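First up is the structure itself, then whatever we jot down about it.
Of the protein chains in this complex, one is absent; all others appear in place.
So, chain A:
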Amino acid sequence: MTRTPHKHSERRSGSAPIGRVMAQVAMVMNLDKCIGCHTCSVTCKQTWTNRAGTEYAWFNNVETRPGQGYPRGHEDQDRWKGGWRLKHGRLVPRSGGRARRLARLFANPELPTLDDYYEPWTYDYETLTSAPLGDDVPTARPRSLINGAETEITWGPNWDDDLGGGPARLAADPVLKQLERVGQKVRLEYEQAFMFYLPRICEHCLNPSCVAVCPSGALYKRIEDGIVLVDQDRCRGWRMCVSGCPYKKVYFNHRTGKAEKCTLCYPRIEAGEPTVCSETCVGRLRYLGIMLYDADRVGRAAAVEDEQELYEAQLDCFLDPHDPEVARAAEESGIPHDWVTAARRSPVRALISDYRIALPLHPEYRTMPMVWYVPPLSPVVEALSKDGHDGEDPANLFGAIDALRIPLEYLAGLFTAGDTGPVEAALCRLAAMRSYMRRINLGQERDCSLAAAVGLDAERMEEMYRLLALAKYEERYVIPTSYTGQVPDPDAAADTGCGLDGEGGPGMYERPGETFHALAPAVGRQDGEGGENEADEEDGELAGSATRGRVNLLNWDGRGRPAGLFPRRRGGERA
């Protein structure tokens, strides 16, 4: 897709020289389209956290806002001390510097307990069939997955879904409390309430505080794509990352004693595929793409005095890949050409820097998050239509965005540290796009003044519409394949297994009896079958390259280990 040079392209803050260029795989979520179906959460869980020890962990979760979120009230940094703060103009983790962290090694005072997430449970299903004959229908009572005891279910991963629990529960929302402190009263009664969904994953921040507080240096940011990962072999279970992350997106596996977090599905990203949450998103609201940024500017940007300037400061870190100088600097920094090309086509860059409709989540944590959000317009349109107005008439809409102060303030509390300006600008653009496209759909003339009113031209307005409303797969996900992949040497062929495998590790594995919510695997019947499958596999290998290394699970009977599922060790023995 070629695009004319943009008015709103990234400014290079005057003639500031370009420092070290780095690439980041970033995500944008269009909240207007989120229907809160939790498909992303469920597919993510099935992929990554369906193991004992991570029952309570949701690398991806969908929260209803206003609401307490998961874990409860995680945005209250006075309590949890996540993220960074400025101390005499310098950035320090909010939970304290290095010495203070080490002093708190033996009991982390800011660690959430399981109650803050929820105590995972299962049901005593067996009594349904094994209960003695009697007058009462047997029931499956809840049992804690943590200690096996009978339990009362008092909280769950989505307890306040769709405003469940009512005003009493909603009032504990830290963003609402913040608004109240500045004299904003938000109506929580059901008939006057508003709500929207906020899917959350790890932010893969440019200035990650989880990395900063890890005493072992196990957490790291990958140079190539900016994904923040936990080295499972280096993690020693000090738990500082759990409290250091203001988004509470690092989880402690209580079985293995190791931290685990969203990996941005890096094995998929490396292959140029979108993450599982994106791939399975029913509303097609997630966008993945490359952002180029100047790593030398990050520290300064994160240390801007005024919290409300952090959004702009972060925008200033991003580089415009259309700028030939940036492209040259990027290649000097070792970023391959196809990544620069991908950055030019990046939908994420378009939404963040070009159209300026995507905003960061809680920039005031100073971590420079890289999962951004298009704020939802729906509550506004909805409210207008309810009052008998034409919800998509531009005059009504623009007026209403300003008049409906409450959602605006609330959104600003989430996305811009309380500054309503950028939120309002983004909502106006979305509103203008609706009106503009409606005229076209109704066969009326294009109203270019609508585009001009929000600083766009007709062509870009329609491009934006295409990206947001049509959201074609190949335009939503522009992910170049990984670039440190060297020519595989034959010796390394045995090591192509997932690096996260291992007992209790986050890779898919099975340990009899300990697999989360699973039946104990049946044993036996392997040997007889094995030889046959072996032969099949040999055939497959002979037959050609296309299916080599693939496992066909369709004709696997679920017993034993399907042939070829695991790479072969040197010497022909199975791994």
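The rule we apply is simple: contacts are C-beta pairs under 8 Å (C-beta built on N, C-alpha and C of every residue); 3 or more make two chains touch, one makes a residue touch a chain; residues count from 1.
Criterion: contacts and distances are computed from a predicted model.
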Please identify the absent chain by the protein name in its UniProt record; candidates are "ABC-2 type transport system ATP-binding protein", "AB hydrolase-1 domain-containing protein", "ABC transporter permease" or "Respiratory nitrate reductase subunit gamma". "Respiratory nitrate reductase subunit gamma"
I'm checking contacts with the chain that's been left out. Which of A:30, A:43, A:178 or A:232 qualifies? A:232
Touching the absent chain in the whole complex: find that residue among A:148, A:324 or A:443. A:148
Using the touch definition up top, pick the residue from A:39, A:216, A:308 or A:333 that touches the left-out chain. A:216
Would you indicate which residue among A:98, A:141 or A:187 is in contact with the undisplayed chain? A:98
Chain A residues touching the omitted chain (full complex): 91, 93, 98-99, 101-102, 105-109, 111, 113-114, 144, 146-149, 207-208, 211-212, 214-217, 219-225, 229, 231-239, 252, 254-258, 270, 482, 484, 486, 492, 495, 499, 502-505
